Every structure is written in C-alpha cells, then in structure tokens.
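With one protein chain removed, the remaining protein chains of the complex are shown where they sit.
Letters A, B and C name the chains as they come in the text, with residue numbers starting at 1 for each one.
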Amino acid sequence: MPSTGRVKVGIIGSRFEAEIHAESFRILPDEAEVVAVASPTPGNAERFARRFGIPRFFTDYRQMLAEPDIEMVTVAAPNYLHAEMTIAAAAAGKHVVCEKPLCMTLEEADQMLDACRRAGVLLMYAEELYFTPKYVKARQMADEGAFGRVYLVKQSEKHFGPHAEWFWDVDRSGGGVFMDMGCHGIAFCWWFLGRPRIESVYCQMATHVHADKTRGEDDSICILQFKGGATALIEDSWARRGGMEDRIEVYGEGGLTHADLHMGNALPTYSEHGYGYAVEKAPTTKGWTWPVFEELWNYGFPQEMRHFARCVRGKETPQATGEDGRMVQEVLLAGYQSAGTGRKVELPFRPAGVKRPIDLWKPP
Amino acid sequence: MPSTGRVKVGIIGSRFEAEIHAESFRILPDEAEVVAVASPTPGNAERFARRFGIPRFFTDYRQMLAEPDIEMVTVAAPNYLHAEMTIAAAAAGKHVVCEKPLCMTLEEADQMLDACRRAGVLLMYAEELYFTPKYVKARQMADEGAFGRVYLVKQSEKHFGPHAEWFWDVDRSGGGVFMDMGCHGIAFCWWFLGRPRIESVYCQMATHVHADKTRGEDDSICILQFKGGATALIEDSWARRGGMEDRIEVYGEGGLTHADLHMGNALPTYSEHGYGYAVEKAPTTKGWTWPVFEELWNYGFPQEMRHFARCVRGKETPQATGEDGRMVQEVLLAGYQSAGTGRKVELPFRPAGVKRPIDLWKPP
Amino acid sequence: MPSTGRVKVGIIGSRFEAEIHAESFRILPDEAEVVAVASPTPGNAERFARRFGIPRFFTDYRQMLAEPDIEMVTVAAPNYLHAEMTIAAAAAGKHVVCEKPLCMTLEEADQMLDACRRAGVLLMYAEELYFTPKYVKARQMADEGAFGRVYLVKQSEKHFGPHAEWFWDVDRSGGGVFMDMGCHGIAFCWWFLGRPRIESVYCQMATHVHADKTRGEDDSICILQFKGGATALIEDSWARRGGMEDRIEVYGEGGLTHADLHMGNALPTYSEHGYGYAVEKAPTTKGWTWPVFEELWNYGFPQEMRHFARCVRGKETPQATGEDGRMVQEVLLAGYQSAGTGRKVELPFRPAGVKRPIDLWKPP
Partner (left out) sequence: MPSTGRVKVGIIGSRFEAEIHAESFRILPDEAEVVAVASPTPGNAERFARRFGIPRFFTDYRQMLAEPDIEMVTVAAPNYLHAEMTIAAAAAGKHVVCEKPLCMTLEEADQMLDACRRAGVLLMYAEELYFTPKYVKARQMADEGAFGRVYLVKQSEKHFGPHAEWFWDVDRSGGGVFMDMGCHGIAFCWWFLGRPRIESVYCQMATHVHADKTRGEDDSICILQFKGGATALIEDSWARRGGMEDRIEVYGEGGLTHADLHMGNALPTYSEHGYGYAVEKAPTTKGWTWPVFEELWNYGFPQEMRHFARCVRGKETPQATGEDGRMVQEVLLAGYQSAGTGRKVELPFRPAGVKRPIDLWKPP
C-alpha cells in the first residue's frame, strides 16, 4: 500500500451514518477519497455509489475488504455487527473507523482491540463530539483556565426517535437511547475533563413515549463521578418533540460556559410557505423553525474523518480510539446495571455473560 | 503560467486583512498556496512570511509583481492604494482580489475595471458576506420561497473602532465607518435580493464618540430603495461598546429570518480568570463574554479565497466582481451626498471631481 | 365630586383598547373603578359591561358624560374621534385619558389642550411604553450612567396588521402603521432621552403587503435627530409575520442595552396539540411559539392606568400628557411630509389645511 497521497477509503453501510461519512470526505477532500462502498441490501450500495461518485460497490463487505488498495474502512452498520466487521477488516489489514457505540459487550470490545493490535492497524472510534468546533472551543477555554477547576460537565442529546428502524430492535442495537446517544455524552464528559478515572455510574431510564415500538428506553439520565471530584450529568431522549437538541454546560469554581449546537447556532426563522431543509429530524419547515447552516461541519464530521485519514498517514495521533470506545462500553453496561438496581455502580464493572446491555436493566 | 495545480498567490499587505488572507489559504489549502508577500514597512513582510511559512517577501509590491509564477494577487492595503495596486497587478498579468471598498472614486473604479479587462485578468472583489455560511443559508431559504417576496433586508456591523490607525485618516480611508463597513451592508443587501437596480440612497451620519481621532463618521444609518419595491436598512458603527456585532434581518410577505454572527453563534461564558481569545475586538475575556469558534470559517473567508482560486482555474465563475465593487462605490458616494444634503439621492449618481467620498458630506 | 376614594372611570369604546383599559383597572383595583362604558354599536356596551362587571352602559358617550359621579374618561375610539370626544369630556368636567395617537391634526391637538386647560381637567396621553417595566429599567440604567452619553435609541413594533378594521380606512385612522405604532416609537425615544428638542424627521414608507386593504403604509422607517446630537431609529410594520415584536436598543459611548418584550420574555414552547393563548396576534399555538406571561403587566398598562388615577387624586404628576401627544403629532405630520418629499423635515413643522396626516405622503 502507498504511504503517500490521499487515503483510499471503503465504507460499510449505505444509510444515515454512511452518508455522513461520504459527505464528510467530500467536504474536506484533501486527505482521503472514498473508493468503495458495501451494503447487503440489493441496490443500496450501487445507488449510494452513484450518488457520491464512488467507483466500486459491493453487497458483501468481505468482498470489499479483499480490494488491496483500500487502506481504511469505516463501519456504519447496526451495533451488533460492529465487532464482526471490525475484526474482519483488521484481518484484511485495513485500518478501521468504527461508529459509536463500539459494540455490544466488553468481550467484543476486547476482541476488536486485540484483532487490530495484532494486525497492526489502527482502531479509531467515531466520536465526533471530540471534533465539534463549538465544543472544542469550550474545551480550549477550560484548558486555558477560564473556569478554574471544573466540577460539573453536562451534555444532552434529544430528539423524537432514531434515524433507522433497527434501533428499536434491542437485538440489533443492544439498548435504547442511552446506548444510541448516551455513548456521546459519556465520551464527551470524560474527554472534556482530560480522561480522569470514572469511579461510579448512576442511571435512570424509562420508556415514556415509544413503548409500542421498542423494549428500549427512550429517555435516560446518567450521572458519572470522576476521580478528583468532578461530576457529569448526561441526558438523552428519543421522546423530545420540536427537533434536535445537542448541548453542553460546563461549571468550574471560576466560571462556566454553555453551548447549543442547534438553537444556539440557528437562524430563528418564520415561514408561511416552508423551504428546503431546516435540520436533521426537524418536524417541519413551516411556522417557526431553527434552520442550521453547514450542519456536518458544525458537528465536526469532516474534521473528524480528515483527522482519521491523517492518522493513517502518520501525520496525527488518533484522538478517538478503540480504548475510548471500550471505556464508553463499560460505562454503558454499568448504566444499565444501575438502572436495574437503583444504585450507583462502581467501576471497573465487568458483568459476565451479558448479550445485550439492556438486559442488565430489563432481564430478557 | 500553469493551468493546473494550486494557484500561486501573492499578498500585498501585512496587517489585519493580509493575515486573514494568509490564514484562509492555510485553512483550505487544496486550491491555492501563498508564495509571496509584500509590505513597505521594513521588517513586516519578512515577519509575516516567517509566521505563515511563505517563501518569498518584498518591501516593494512592484517587485513581487515581477515574479513570473505568481498568478493571483490579493490587495490588503489602505483604501487609497487599491486602484494603483490593482492596475499595476493587472499590467503584470496577475489576477486580482481587491479588498473592500474597491477604491476611492468612480473614476478609479472604472480604471481598475478597464485595466483588468484589457489585461485579460479577473478583478475579484473581496466581499466575504457572500460566503458567510449563516447568511448563505438565509439567502438559500429566501431563494426556496421561505419568505415569499422579500420587502426588507437589514444588515449591521458594529464595534468600537477600526483595526488599524489609517482608517481614522480620511485621506487614506476616504471616509469613516460607512466607507469601512457600510460597503458590506450595501453589497450584502443588493446580493441577497438578486442584484435589482438600486433606485435611491438615503444616509445619516454622525461622529458621536471618536471626534478626537477622526473627521470621519463613527455611526451611520443608510436606507436603499430597490427597483421592485424592496428596501434595505444598513447600520454601521465604530461607537458600539461590548464587542463585535454583525447581523442580518430579512422580512418577506410570507416570513422572516434573522442571523447574528457573534452572540448568535457564541458560547455564553463567564470567567473570573480570563482565557486566550474570545473574538475580534472583544474588550476582555473576564466576566461574561461571547467567544466564537472557527471565527474565519464563520465569516466565510477561507471559502471565499478558495472560490477565487477556483475562478482563476476556470472551475467557478466569480461571484463577487469588480462590477459589484463599482456599484457599492456608487452607493457609498451617494450616501455621503445624502448625508450632506438631508435628501434621498437617486441613482445613477456620478459626482465630478470628488477626491474622497466623505467630502460630499463634510466639504474639506 | 369626591376628592378621596377610588376614582370613578368611564370608558368610551368597547373593543381592543377598551378591553385593555377595563382589564388594567381590574388588575390594579386600589385607585380606580370603572363605573360606566359607552359604545355606539348596539349591544356592544352592554356586553362589555357584563363581561367586566361594570354597572352602567351607554350607546351615546355624551349621555355617559352627563353622569355626575364619573371623574375620569378614557377615550378608546378610532383616531378621528379623539378630538371631539376629548373636548366634550372636558366640557363635562371630566379628566381625560386619550389613546394614542392624540388626534389627526395639530389644530385638533391645540383645541384639545385648550379645552382641557380651560375646563381645569387633566389631559393625559395613554403612552404605555413610559410604564413598560422592562423599558423603565433601561431608562433607569441610562439615568444612572450605565451607558454614558446615549447617542442612539431604537424602538420597533411589528406584526401582521392592526387589531381593528377601521385602521385600514385612512379617513378614520389618518394613516397607516406609522400613525398607529410610529407614535409609540416617537414618544418612547423622546422620553428616553429626557425630552430634548427634536430637530429633524426623516421617514420612508411603503405598502408592501396590504395594498388590497388600505391606502396606508404597512411599513415605515423613521429617523429623528435631537438637539445635543442623539438619533432615534424607529421601525414599524404591519407586514411582519410570525407574531408580535416590540423591542428597543440603546447605545451610548459607555455601553448599550436591548430589550425585547416578546421573544425576550417568552417561554420558548413547542406543542403538537396547541393550547389556550400565546400572545396578542400570534398566528397559532401549535409548533414553536412564544407565549408571554402577564401580558398587560409587561406592557405596563395596569401601572399606567393606576398612575392616571393617582394623578386625578393629586398623588402623582402626569408623566404622559397632552403636550407629549401634541409633540408626537407634529413628528407624525413631519414624517409623512418627509416620506412624500424624500427629505429631512426640520421642526417646528406646522402644515396648513391638512385633514389626514397621510395626505402629506400620498396627496388624496
């Protein structure tokens, strides 16, 4: 494989997350190019390839992995497939970018880490909040001492339900909104504070609105305690009307900041007639709406994918790794355990024989 | 000169605007590279070149123009030098990106256009608001019919004074805040509406705060009337405390939107201790502040410079041209005339023998 | 008439403004009580009286004026009736609270002032913005020196059309939105600055949206210049979608403030189902809305009416007088003159033989 030029990328998946990957590489094209896509649903990969101008497409991702020029694979498939695909990609000698959450169990996480280590490829974890420009600015101010010692970090992500049907099925997702979006908040707060040891996890969950569709929770509140005394408060919901919300609050003995990726960046807009596009998951473009601009950029996706490509070339060191994903996985499991017992769970926590994290809250 | 590869750029200037140019090419490096910088103040060009990793530097911009490989020159010098520099660059066969406002007089504007036309080079006008992501989204919604027929567009830019001393000197600037920032609002509103004919200009000006430093106005209110009935209201100030403001409002029979580049994107922040950087012209980083993130990106500078480079390669058609700059110049002159007479001034307006636009308001 | 106890009030009118008066006296009942209402439309006064528990009602306001115990009359009728009613009330020995604008012409204004002076009754001018709590706080900060010398005051009021049909008929209203709401901005800015002499008035008007209903303007921009150098910028519209807007901005050499009575106080709300009431002139209660709380209180109506009652008892001195209304009337006339000529109009301005202010813009 070449060690210069743009990194050649293959995408596994053809839906929401795969589109974000392809679009991100298109926005910042200088370090990588997508050369192939794989998706099992007949026609999907081909349509995807045409739409994004990708030369090769496959229905079997293993065939794509056999292409010798591909250097990096992004895994944008349902959660229960992450481990299998990552291990196969590693075996084929490809660097891997795996979507969040990393997998279903700690056993899987360890196998993924091990497979990549042995194959000498990078396992990178697609936590875009590490690259979200507004949140990066908050972290920067914290590092410059703006808030003194930070004692509380909050993150929440809320909307009215996932972007794909498979999330409702806990066999494929492993859990509900805490699994889907809690992983962002866990990673974010931990990263923001400089990755101190997580001492305990408390979590409450409920299925308020979507019990007709899923056994998974559609609302969760999670509290982390860190070595050194800081706390994280993480809220996630699939039951929140009115569009997307993704925001943070940071409190230190010397100050505070908050950031809102949606209402806080948007153009407050009223339209009788409607218009093209407001924002992901917006219910309408009529009446008062909150259209965002440069949506992917403001989440940090193009910057994240460019970073991963540069890591493959050795120009940068991975900032979001499989180890991060594993830590998040442990907290997710502890969160479900806490929701099931009504108690704080202390880390390290390694439950045995758990197939799906949600089983720790609601035994199957 | 090559017709492929990255466009080779020379910058004239080494201060605020020149820094923005250099930084912008660094943020989006795929279409252009800065290979030279020229600045008359001894040491400035060299320091600038070192800081941005630019290989060549000159104290005489005419020497830089003699470099055969330079294809595009950006003019980031005081207003009274724009015409001379642009004409010289055109004579040297370089494409020109000229900062706003285009020049001092309509005579100069015509000479600049003529020189570039005859030399077969592009004269591009550095109006970044055409590329400001948030404002572009507003324009897009308008074009999609969100607001129906738009009847009022407002733009304002306000802070506590210009970024360089030469602005206070009307011999070098041609006028005060209306000259410095009114040009943005004029161009923006005209562009937003699809460049309809401007029928009349009304303007009021005053020097409220900085009369000790300048004969120029530090506050202006300008009203434009367009063919078809729409109105623009443009406010600019060098007398506004508390940091930067750059915002728009759009009103149509079917809706409205508004956008604020500073408070409207910022992270509301409180700090006892202070931190590195909040935003251009922020008075402090202690207490409550409004730090922005990715400042240049959110203005659209990197996107603008990338566009200009692509125009040089023929990949795009200039969206901000010398003709735009000339139209803005006519409105600036009409504005000063209106402020001097207390009347609406109808366009076309071509005053004879005016050296500095401000003379139409305050005869020398 | 008694000089103690609650002031006995009669209301002329039974629509929007009359309701505000009755409701205001109900919210703060300690200084006045409404004892009668008069409205010419059959049934209206009776219905109104029943709704607000008012003991007496009349179809002829002159009959109401004959009631000896009534001490104060509020005039909540169309603009063209203000002078006639005020003069009749004064002749009957009643104190008068006249709604805004004061009347149609300066001749009327002078007759009203004269009639009240001769009858020894107070002529009070119902400009509630002098009592709006949020704006009063802004004024207070200004008086305490927060902003140093104030050089610019802005006020705007915008929505999608008047609350009664008679406003569309310039014979009864005298003009459009500038007459209807511009009077607020003129009074407010003048009052905010401490009533300095107004030197000039500039105005632009247009009928952007409602030309099918009215000859009057539905959008206006007005600029006042004050002795001492301050400027006012006043914007009013009946063409603004999305609900009510009433806001101010204040700029001084030492600082600034802004206040928004609607979005700036509201509870940002999303509802799939809708609810009872959001705010005056809100288009819907579904989707995103901006419900306000204690609407009348936040405008200052109850406080204003209580103040007027206390003036009748000699406990306070009128803060909003017929003289204020006359000054506003002069500016309104100058504004229409300016819109008609495209020039600043200098004050004093006393046009002869004008029936309706709008005739100075659009000759009949």
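Methods note: a contact is a pair of C-beta atoms (placed from the backbone, for glycine too) under 8 Å apart; a residue touches a chain by one contact, two chains touch by 3 or more.
Predicted model, so just to flag it, every value in this text is computed and none were measured.
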Touching the absent chain when the full complex is considered, from A:52, A:151 or A:166: A:151
Selected from A:57, A:251 or A:361 as touching the chain missing from the view: A:251
Contact with the hidden chain (one of C:40, C:268 or C:340): C:268
Among A:208, A:227, A:315 or A:350, residue touching the chain not depicted: A:208
Chain not shown, touching residues in subunit B: 241-243, 263, 268, 270, 272, 283-284, 286-290
Touch residues of subunit A, complete complex, unshown partner: 149, 151-152, 200, 202, 204, 206, 208-209, 219, 221, 223, 225, 229, 231, 233, 235, 237, 239-242, 251-256, 342-344
Residues from subunit C at the interface with the omitted partner, ascending: 29-30, 133-134, 136-138, 140-141, 144-148, 254-259, 264-265, 267-276, 285, 291-294, 297
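Note that only the chains that are shown with their structure count from here on.
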Most centrally placed chain - per-chain CA mean versus overall CA mean: B
Cα-superposition angle relating the copies subunit C and subunit B, to nearest 5°: 180
Computed distance of Cα centres, subunit C from subunit B, in Å: 42
Interchain centroid distance [CA atoms averaged], subunit A/subunit C, Å: 55
Where subunit B touches two or more other chains at once, by residue number: 254-256
